[in-house]
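Remarks on the structure that follows.
Excluded from the complex is one protein chain; the other protein chains are retained at their positions.
Letters A and B mark the chains in the order given here, with residues in each chain numbered from 1 onward.
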Amino acid sequence: MNEKDFSEEFLSAFVDDQLTAEEKSRAYEQINRDDSLNRRVCELRKVRDLVQLAYRDVPGAPSASGHGRRARMSNLAAGVLLALGVAIGWALHAPGDDNKLEGASLEFVQPDPVQITSSQSAATVPSEPAQPNARRAMEVAKAGTPAKVLIHVNDGEMTHLGQALDEVDNLARYYREASINARIEVVMNGDGLSLVRADVTNFGARIARIQRDYDNVVFEACKNSIDRLRRDKGIVAKLLPGVVVIDSGVAQLMRRQNQGWAYIQV
Amino acid sequence: MLEVLNLFRSRSARSVLETHRARLYRIAYAWTRSPALADDLVQETLTKALVKSGQLRDPKASEAWLYSILSNCYRDHFRRLRETEDVDAIELLSDSNPEQESSQQQLIDKVRAAMMRLPEGQRQVVSLVDIEGFSYVEVAEILAVPIGTVMSRLCRARASLKEHLLPELRAQTDAGEPKLRRVK
Partner (left out) sequence: MGKFVASMMAAAFALGLAANAQAAGYDKQKVVYHINSADTKTQKGALRNIQNHINAVGKDNLDLRVVMHGGGVAMLQTAQKDEDMKGSIEKLKLQGIHFNVCANTLKGKKLNYKTDLYDVSEKDIVPSGVAEIAALQQKGYVYVKP
């Protein structure tokens, strides 16, 4: 198993979280171990970040207060659009009757300085270059806009952390029972990091269960917070298995809000 | 239909619309790089969507549906216009006042220029995936192409962008990111 066994399409799909759960965990392991794979993934992510940066603020963007061109619209046109908004809002809000949940988005940065342990055994060696399973991806993804929710944990108090997990659990279960396509990201920064630090958390087993039961929930730890912990307190955080390290919790919050995600703070 | 009217009476739809308008605009801008064209494109999309929404029997109608209307409008009207524009002229505009622009704005201009150099199909795919976070299946639906086409266009787009932006990528790496350390 070497880095040539992963095609660019596979790595792209990994970066965009378009792989099946099985492909994802296999890729995750290999990328952790192989520097050149790691580098290719990082480069893909950087290109994606640059594109997002370039269009975060665009000139001539319509403002919510309705200045400029929109304000010059006649009442008639405005009324038409209001009615449209209702129709769209109504149409987009009815829960779908899909019964398979979309995978959450993995933002893979670098495996260090955090040690990521994995309870899985070594990945099997594929006999040919890994291609993303497009047919399987098509079966998994369904029609209907997924509910997209980002849960922000930045408080380290144990009761609050427990509550946060209650919220994640309830939310994931609600969507599953209502057959609503959903993606849930739990972003931890600041003191909230203790939720996923293997050495201090009380919730390791519970998080493992949530990860096992729901493949549309992902836990993400903020790299800036991890670095700050090391700088200020000399602690090298060890994360629970399956927790993804993202560049910055705050940047992720903004990214997701720009993509229309709901935001909940614990 | 009566339900729609009742819903309208009970809550204002403006914020819902604003969310979609701003996001549609961002994609339209990424495709055309012209605020005026993007505005027209979004306007036409929302108007067409209103007409078609009466035919929305399926409550599962998705954002992909709305963006596919955007894609059709773009294809029908603006591709012809776009082909007559001079890419270099656009770059020239953004390069005016290089000293006054912050280095981040220069970076942004470089990325946008690199995007405009992409063949249209590639640019559409990469903007839908990177900016809006659509899944490959949704992008296939929006652009009415097979999912294999989505994946290959995306890869080619990213490879081109990487090539054009390599100095910028390297600069980002050198600028204080921690060195890779082996994880045991």
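Assorted remarks:
Following the convention adopted for this analysis, a contact is a pair of C-beta atoms (placed from the backbone, for glycine too) under 8 Å apart; a residue touches a chain by one contact, two chains touch by 3 or more.
Since the structure is predicted, the reported quantities are computational estimates derived from the model, not experimental observations.
Touch with the chain that is not drawn comes from one residue among A:Val15, A:Leu37, A:Val58 or A:Val149, which is A:Val149.
Among A:Leu171, A:Leu195, A:Ala221 or A:Ile246, only A:Leu171 touches the chain left out of the display. Residue A:Gln163 is the one among A:Ser7, A:Gln163 or A:Ser248 that touches the chain missing from this view.
Mapped onto chain A, the footprint of the missing chain covers residues 75-76, 78-80, 82-83, 86, 89, 92-93, 147, 149, 151, 163, 166-167, 170-171, 174-175, 178, 260, 262-266.
Going forward, only the chains that are shown with their structure count from here on.
In whole angstrom, the spacing between the mean C-alpha positions of chain A and chain B is 20. Per the touch definition, chain B reaches chain A in the complex via residues 3-4, 7-8, 12-23, 25-26, 29-30, 35-36, 38-39, 42, 46-47, 49-50, 53-54, 56, 58-64, 66, 104, 107-108, 111-112, 115, 126-127, 129-133, 135-138, 147-148, 151-152, 154-155, 158-159, 161-162, 165, 168-169, 172-173, 178, 180-184. Residues 8-9, 12-13, 16, 18, 32, 35, 38, 43-44, 46-48, 50-55, 58-62, 64, 69, 80-92, 94, 96-98, 102, 105, 110-113, 115-116, 132, 134, 137-138, 141, 143-145, 227, 258-260 of chain A touch chain B in their complex.
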